[in-house]
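What you see is the complex with one protein chain gone and the rest in place.
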Amino acid sequence: MDAKQIIAKRVALELKDGQLVNLGIGLPTMVADYLPEGIEVVLQSENGMIGMGHLVDGEHNRNFTNAGGHSVSILPYAACFDSAFSFSLIRGGHVDCTVLGTLEVDQHGNIANYMIPGKMVPGMGGAMDLVTGSKKVIVVTTHTDKNGNSKIIKQCKLPLTGVECCDLIVTELAVMEVTPKGLKLLEIADNTTVEEVIAKTEASLILADTIGKFSTN
Amino acid sequence: MDAKQIIAKRVALELKDGQLVNLGIGLPTMVADYLPEGIEVVLQSENGMIGMGHLVDGEHNRNFTNAGGHSVSILPYAACFDSAFSFSLIRGGHVDCTVLGTLEVDQHGNIANYMIPGKMVPGMGGAMDLVTGSKKVIVVTTHTDKNGNSKIIKQCKLPLTGVECCDLIVTELAVMEVTPKGLKLLEIADNTTVEEVIAKTEASLILADTIGKFSTN
Amino acid sequence: MPKSKLTSIEDFKKLLKDDMTIMIGGFMTDGTPEQLIDAVLESGVKNLTLINNDGGYPERGIGKLISNGQVKTLIASHVGLNPTVAKLMNAGALELILVPQGTLAEQIRAKGAGLGGVLTPTGLGTLVQEGKQVIEVDGKKYILEKPMKADLAIVEATYADTFGNGVNIGTTRNFNPLMALAADVVVMGTYEVREPGKVDPSSVTIHGVLVDYLVEIVEA
Partner (left out) sequence: MPKSKLTSIEDFKKLLKDDMTIMIGGFMTDGTPEQLIDAVLESGVKNLTLINNDGGYPERGIGKLISNGQVKTLIASHVGLNPTVAKLMNAGALELILVPQGTLAEQIRAKGAGLGGVLTPTGLGTLVQEGKQVIEVDGKKYILEKPMKADLAIVEATYADTFGNGVNIGTTRNFNPLMALAADVVVMGTYEVREPGKVDPSSVTIHGVLVDYLVEIVEA
């Protein structure tokens, strides 16, 4: 599997049967494809739907779309609502878990993923509400960028999407929990070593008593 | 006509075609029966309906009721909603006019109609929101109580429902506008005199340049 | 497919405890699931704090629980049609907290929506303002009204699927959708249970994702 697939598969293990989950655009959406047998989650799409199914190919059906504007199928228990209700669910703590990508994430659980001043300003969309209101916030990212620099840093430099809001960081190399004392390394991929993970991580890592391994295939 | 009918008929003249109107329980509800030919208003019921029709006799239909819990008919353009939306309409200034009864009303436009400490505490229901948010607040009352005491007083003594919120007071004897300078007598009933109205009014009255007459039959 | 939330009235009773704060949907009992009120009555739990638009009638809706002495505190906007409330209040046997109807709706919604409160002009200069922060925004004053929550919400849908997606016909909607957002546990009574797929997704008024238990009831 490639890095994205490894991450999606590992994140899928965090989700529990029946949970209400919001998956961001891109890699997070892939998580739904790796849910273990017997685990079904309820997907929320912040544009106004619960019970979202899969992307629909072919002709655009404007009546049922995801937050990226693509047509999706709906499940039998689906229900739709307006944006105020959608974010009542999100801000009000009714979403059990959100998975989102990021530009930066640091050892305090800060996330920055909505703008690079002077370069790129896509906007926060629903992300600021999601990281504020979801019971569990999982950030997914490759462990390093194209130039080999760590994506898991000591302190975010870009404008923040959320302050100390991230609970868990999952990369293709490691699973790290944000704790009051710092970033705790819980698991590493089965094709790496603790030493390699530490070397590729700018943030300080606290080692869990037992560090587990997760599958890369 | 009796006092209530006289009042209801006069209030009906204040309503304009197409307005969204909320009529309180009791006398205010009667206003709908006296709308002049060609004038149709849209009735809101704060329990969650627009396009309310008339009271329905016979078997209770719990699906369509008014704020008093009685079954009502619905008009073809009716629509229903929850209490948060209902009061968004009310507080948000979407209701053109509300007509409500009162225990006390004074020359400053203060209204007290939801409790008598130690005696009676029915509660404000939607009245506090209605007097705050409606574009026009019309208070209806008999001019005097059973003992002949004026109901139009200088200063409310009971706990207030709303502060300086009343725009117009209609009794079986007079139509009075609340102005920044005080209570202005605009019209009197065709069976009374300005002197009688002044004598029966505790509040100070400013006389309009021309005082009109309204019908009592 | 998520598991069916269909539950028996007997199992619903097991959720009830003394001293609970319970939100109950309905407006003058229309939209109140009468059979679930009966179950609370039978359970005998006491010292309850009830949140409802009104006080119902002495023999109908939440009024039955008040008449039966199970209620310590009632939070409502209007109790004029239930003389038992006044009687118990005057006897010191019931605490009544009056809240303007629109404010009650916003406070419940605020809890459900994760807001710290809302600023409303309603009640300025009245007893309602007492003990509350007044905040000025652009030269206008508003009362800061805080979120209102409950341990349990008892709501009604005219019909619903087994996931808990409910539809309220007409004026039975009132506080039901708001209360479903604001309580730790939500129980919905409904007159018709349908399979998922048999409720129009665009017409749902109470969302299944908020509902923990569904009870099939009959009209009283």
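Letters A, B and C name the chains as they come in the text, with residue numbers starting at 1 for each one.
We take it that contacts are C-beta pairs under 8 Å (C-beta built on N, C-alpha and C of every residue); 3 or more make two chains touch, one makes a residue touch a chain.
The structure displayed is predicted, hence computed values, not measured ones.
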Task: Check the whole complex and report which displayed chains the hidden chain contacts.
output: A, B, C
- line: Missing-chain contact among B:Ala3, B:Leu89, B:Leu103 or B:Val175 belongs to B:Leu89
Statement: Missing-chain contact among A:Ala3, A:Val21, A:Leu43 or A:Cys80 belongs to A:Cys80
- line: Missing-chain contact, candidates B:Ile74, B:Leu103, B:Val121 or B:Ile152, resolves to B:Ile74
Query: At which residues does chain A meet the chain that is not included here?
result: 45-49, 62-65, 67-69, 74, 80-84, 86-87, 90-91, 114-115, 120-129, 132-133, 159-163
For chain B, the residues touching the chain missing from this view: 18, 20, 40, 42, 44, 49-51, 74-81, 84-85, 87-94, 132-133
Message: Tell me which stretches of chain C touch the chain missing from the display.
response: 106, 110, 113-121, 133, 135, 137-138, 140, 142, 144, 146, 167-170, 173, 200-203, 205
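In this section, only the chains that are shown with their structure count from here on.
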Message: Between A-C and B-C, which chain pair is linked by the larger number of C-beta contacts?
response: B-C
- request: Taking CA centroids for every chain, report which one is farthest away from chain B.
  value: A
- line: Using only protein Cα atoms, the chain sitting most centrally is C
Statement: Separation of the C-alpha centres, chain A versus chain B, in whole Å, is 55
Message: Rounded to a whole Å, what is the gap between the Cα centroids of chain B and chain C?
response: 29
Query: Which parts of chain B, given as residue numbers and ranges, touch two or more other chains?
result: none
Message: Which positions in chain C are in touch with at least two other chains?
response: 109
